[in-house]
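Only one protein chain is missing from this complex, and each of the others stays in its spot.
Then we have subunit A:
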Amino acid sequence: MRKKIGVYVCHCGVNISATVDIEKVCKLASGLPGVAAAKDYTYLCSDPGQELIKKDIKELGLEKVVIAACSPRMHEQTFRGTCEEAELNPYCLEMANIREQCSWVHKEKDKATRKAAALISASVAKASLLEPLSEKEVDVIPKALVIGGGISGIQSSLDIADAGFGVYLVEKDPSIGGHMAQLDKTFPTLDCSACILTPKMVDVYRHPNIELLTYCEVISVDGFIGNFKVKVRKKPRYVNINKCNGCGACAEACLLKGRIASEFEAGMGKRGAIYVPFPQAVPLVYTIDSEKCLFLRKGKCGKSPACKAACGPEAIDFEQKEEIIELEIGTIVVATGFDVFPAKEKPEYGYDAYSNVITGLEFERLSSASGPTFGKIKIGGKEPEDVVFIQCVGSRDKELGNEYCSRVCCMYTAKQAHLVREKLPNANITVFYIDVRAFGKGFEEFYDRVKKEGIIYRRGNASEVYRRGEKLIVRAEDTLLGEALEVETDLVVLSTGLVQRDVGELKNALRLSQSSDRFFLEAHPKLRPMDTATAGVYLAGCCQGPKDIPDSVAQASGAAAKAIVPLATGKVKIDPIISFVDENICRGCGICITTCPYDAIELKEITRDGYPVEVAFVNDVLCKGCGACVASCLSGAIQQRSFTDEQILSQITALGVE
């Protein structure tokens, strides 16, 4: 047998060497069939470690390399690079995991050494059968799709567009802006939220590289990184957006004007059946709410629809139909945002029972100068004398399945308490809290400032809200006093947390996973926070977890950078460790097609022995190399490269040998 395999055993400091007898393992490895050299080093992943390997590849003419070290998840890419630099095909590398699967989980050195030796011998056996593979490249469509038009989606869209690539920004609501558009001022700087957001919204609208698709929903995603095909449903607005000039005459005329709870005003204000969510909406065109409009629901609205009569440019079109459009794009940024925790799920706070118990978002509209009270803190027409804030409503709550901290409530509560102080200098303001988490830049300073404004912070998670006479009573314990108490108030603001939004089929269409908090799961919590398990699909903003505005913007720019990489290089490499079909054996039963989770296999017709037959065909680009088809194939016609039956069986056989 040709001796062309090099075995390299890593000490990983003491991570491996404290439990595995490296010298003994090396000696055993050097005697394995085909092994030309077996060497050890303290840190193989270090530069000198890699140099050692490269030198051997060249000098000994190694054809295969076995690294006995950590998990391939950690350093397989590193050592593939090492091989490549020494002009050895990077797929001629095999790793034996003697750290996670051996030294870290065993205590007895003798047994751990035997196991390490066995693992190495299995890897050597497999390595001798490895074949060089080449990576394919495919072209990338130089356009991106951004799903969601809140601050994260806006930021990602602008960044990608500024880099010179086309962007489709899809937003389900009539306007972009998201939750940030609803906020009054932002913590801790007290910038007016709309003032800093609306210029960006206008930038999106004007950007030559951005095609804005509002009142639209993504319904399906096919294809793969570089070549996604996306179907988008354009919901009928019943208004021709090319004709509408946003004058608002229709809304003035609508018979239901001021009678429908406005989503934008978080239910604190009213709109008509034809509406723009807010005056700075982008695009500034009107939309008819088909579920409310009398004409669309009943076919009758007065003698004839007043909106239509009022519209100068004749933009109203009751005949408008839903449209499905198809987009072809290279990468996708998901920025679908969050929902506010539904406060009625904590019935003890009486959100459903009392109109003066409101959520944090409702307070934002109450406090906003453009809101229904023009920024006056008034409940039932009266200014409250006493205001109580209750933190952690729907967050840090294991019983609800929301174990996480929503990260923004402590600070938005402090900001809202400050706004109440500013507008109602004589009000008694109390904040009930469990812990104040003022962790961001300028947060602790802001918390200090608010406390100095005479806002009373009482440590305790409020327990119940009920009525006594004209007042509401908040029942709580001041845990620092160790006393139960009742606090009289006129207004209770619940610092409602953030929860994952139900995006319906989109989750499956994009093959997104969720973490236990139900937010979308990133590829790695530390090192790949914007990637997902699906190549070419990236996460931005609160769909990945609760975030404040700066963090959302930062992640959005990060996701944009990630999404730009394939667009800029114009090519994506396809992992060659995928399955392939032996067309001479395949009988075209199609079991693999139903097994494949990636729709990567289809039947194709070939000519065999002069007859046309159907056989399975693997799309190299769609295949993720999961191996499910290999396991399901009845005739053994499908194999996976670098994991062929022969290679795996050789490993198993070798495991029996010490």
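The rule is simple: contacts are C-beta pairs under 8 Å (C-beta built on N, C-alpha and C of every residue); 3 or more make two chains touch, one makes a residue touch a chain; residues count from 1.
Everything below uses one rule, namely that contacts and distances are computed from a predicted model.
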| item | value |
| --- | --- |
| The complex's invisible chain, by UniProt name, from "Succinate dehydrogenase", "(Fe-S)-binding protein", "Phosphate transport system permease protein" or "4Fe-4S dicluster protein" | "(Fe-S)-binding protein" |
| Option touching the unshown chain, where A:Tyr466, A:Tyr598 or A:Phe643 are the choices | A:Tyr466 |
| Listed residues A:Lys107, A:Lys321 or A:Lys398, member touching the removed chain | A:Lys398 |
| Among A:Gly13, A:Gly302, A:Pro347 or A:Gly454, residue touching the chain not depicted | A:Pro347 |
| Hidden-chain contact residue, picked from the options A:Gly31, A:Pro208, A:Gly482 or A:Gly610 | A:Gly482 |
| Missing-chain contacts mapped onto subunit A | 347-348, 350, 353, 392, 396-400, 434-435, 459-467, 475-479, 482, 484-486 |
